[in-house]
Every structure is written in C-alpha cells, then in structure tokens.
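In what follows, a structure is listed as structure tokens, so that the remarks can point back to it.
Showing subunit A:
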Amino acid sequence: MAKKERVLVLGNQACVEGAIYAGMRFYAGYPITPSTEVAEGCARELPKIGGRFIQMEDEIGSIAAVIGASVAGLKSMTATSGPGYSLMVENIGYAYMTETPCVIVNVQRGGPSTGLPTKVSQSDTMQAQWGPHGDYTAITVAPSTILETVTETIRAFNLAERFRTPVTVLLDEVMGHSRQIISLPEPGEIEIFNRVKPTVSPEEYLPFEITENYVTPMPAYGEGYRYVITGLTHDQKGFTTNKPEEIAPKLHKLRHKIIDYKDEITKLRAEMMDDAEIAFISYGSVSRAALQATDIARKVGVKVGCLQLQTIWPFPDKEIAEICGGCRKVIVGELNMGQIVNYVRSALPGDIEVVPLQRYDGEILTPMQLIEKLEEVL
Partner candidate 1 sequence: MATAVKEKQKSNVVLDYLRPGKAMPTVWCAGCGHGIVMNGIIRAIDKTGLSKDEIVMASGIGCSSRMPIYLDFNALHTTHGRSLAFATGVKFARPELKVMVVTGDGDALAIGGNHFIHACRRNIDITCILLNNYIYGMTGGQGSPTTPSQAFSTTTPYDNAEKHFEPTKLAIAAGASYVARTTVYHAPQMEKLILNGLLHRGFSLIEVISNCHTYFGRLNRQGDAVKMINDFKERSVPIARAKSMSAEELEGKIVTGLLHKKETTEFCDVYQSVVDRVQKGM
Partner candidate 2 sequence: MSNTGSDSTADSKQAPKASGKFKWQQGDPLPLEINMKWCKACNICIALCPKQVFEPDRDGKPVQARPEDCTLCTICWVHCPDLAITSSYK
C-alpha cells in the first residue's frame, strides 16, 4: 500500500475535509471569528464537487437554509462561534422538533455576548445541550486534534443521519486555528452513514412514525412523499396536535431515540487509565495538554491517566464511572467556570474526589498547570 500523503492542515480546514468526506454538499453560514475559515474552505471546495455554498444574511438564516437543504436531500452544515450559535438556537430547536439531520460546528471563543473573538474558551459546552428551549436530547462531539477534527466531523454527520437530529461539533479557537501535519483518510477508509429512505408507498408513509427502534425513514422533497414538516408539536403524520396522547410520545421519541442508543454515540479516549489512581478528564484542546501532563507525570512514576470525552452529550456518565472506578481522584480541566464538572461528580461514587481545574481568562490550560494541580492533590 502506498504511503499516505502527509499534509499540513488548519483545524477549521480539517473540519471542511471531514464534512466533505462525510458527504456534505451544502453549506450556509455567516462570517464570525474564529470559525470563518470553515466557511471560506466550503466556498472554495464545494463548487469543485458540485456542492453548494451560500453566505446568508445572518446565523438565523444560515441554519434555516441548512435545514431547508437537508429536507431537500443534501447533507448540510453550518459553522459559527458563540454569538452566532446563540442566534441559531431558535432553528436548531426546529431541527430537533422536525428531526432534521444537520451539523453545526461551534468554534468556541470567550463569552458571554461578543466576548473574546480571538481567544479560546469552552464556555458553550452547556449551550450545545441546552441551547434551544424545550425538551430534547442533544448529541455533541468534541475533537482534540486536527486529525480528530476530520474524523469527529465525519462521525457527527453519521450520527446526524443515523438519528435524524442536529449534531454539534464543539471546536474552540485553539482547535480551529492550530495546524498539524496529518494524513487524511482515504476514500472508503471510514464508513459513511446515509439517512434511511422510505420503502413503503407515499400513502402508507408516516413521516414521524414512532417505530420500535425510533428509526423513521426520511425522503427528500420531490421524491413523491408529500408531507408537512412543522415546528409545532405534531402527530406521526406530521399534523399539529394538542392531544396529550400524541404530545408525550413525540417528546419521548426525541429523548429516547438518543439515550436508548447511547452506546452507539458515546466515544471516549482513555490513555493510561488501567492502573491510574488519578485521572484527568477533559475534552477539546485541554485534552492535548492533559495527555502531555500525563506523559510527564508517568515519567516520574505518578499513576495518572487521561480520559478525553469525544462525545460530550449525551453525557457519558456510565462510561466515566467504569473507566475511573479505580481512581481516588479525578481532575476535570475545562476552559470555563465549570460546565461538565458537576456531571462528572454525579457520575462517580462519592468516595472519588472530583477536583475542578478551570481557566476562563482567554488562555489555554498548559500541561504545567495540570501538573501543578496534580501535585496539589497527590
């Protein structure tokens, strides 16, 4: 086998590569630092493969166009940062309700409000789950390297198509703007999932059917299945409903189609966890520092491990409890004032001490800071 070509790739460009690999053929977005290179990459690359790029008038319109393109049959994506994500939450909620697959990339910067456009943060972690109002269960993935940005973006599309739901890819300014030399996956190397199409006749088709495994086939507009897509609570035919016996099953589906299949969604990377007494738990760019800190501490004999959450939502509580079951303490490193630390706390038994390590001044957590915290709690 020929040796793979090695290329220097920017994080945001890696996201574009992953999306196109996954079959993304429609991008709508609005410029915002530090995500703009995703839009620029799509504007450049999509015409080459017959795809479509559009710069919309704002982020609300961007996610609306993405959803429109998805129901028309194209895999679609948008990318933004916190202020833009805040504008998008209205229609991300619509995508949850209408079970429309799409991918939203959030290259996080500091907040609240316009905050720190050029500085790193992970303070939109909660927003990725709880952005829109109402009850639903979100899927959020978070890569920590440039190669993972490719593969996790592919995974985000696969999950969106498999579960008919919007999926958020959480990057951050450091992830989006760092470069690494990587080998891109070859065609066929990573499996691509495409949405299930109906096999029944249009007369028999129920667009929001609650099936046993919650998989509801989805036709594209123009394929002969004419139905209503509405953000109002609807029955299995798609018609709006006020009936309690139809409302509860719909909401039940939005939750259980995700949490009942958490095993398919959850992905973690555990390094040196087998005999670890102390674990770093982190995600995104912090995981790179945590891995380096783990390496350094191991060299001097400290039994420390590193657990990276590649899936943040639904929260992998069961897996964290399994992997960290033998630890005395865990250090949860985040670039925010503590968004997952309480989830970790409730996932673990009370005798495992959960130590927060937070930074929210626009700078990264360095390996040395993680080691200092480790020394503190040893």
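Heads up, the rule we're going with is that a residue touches a chain if its C-beta (ideal position, glycine included) is under 8 Å from a C-beta of that chain, and two chains touch if they have at least 3 such contacts; residues count from 1.
How these were chosen: all candidates are chains of the complex that A comes from, given by their letters.
Note that this is a predicted model, so its numbers are computed, not measured.
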* Which numbered candidate, 1 or 2, lies in contact with subunit A within the complex? -> 1
* candidate 1 touches which residues of subunit A in the complex? -> 26, 28, 47-48, 50, 52, 54, 56-58, 60-62, 64-74, 76, 90-91, 94, 220-224, 226-232, 237, 239-240
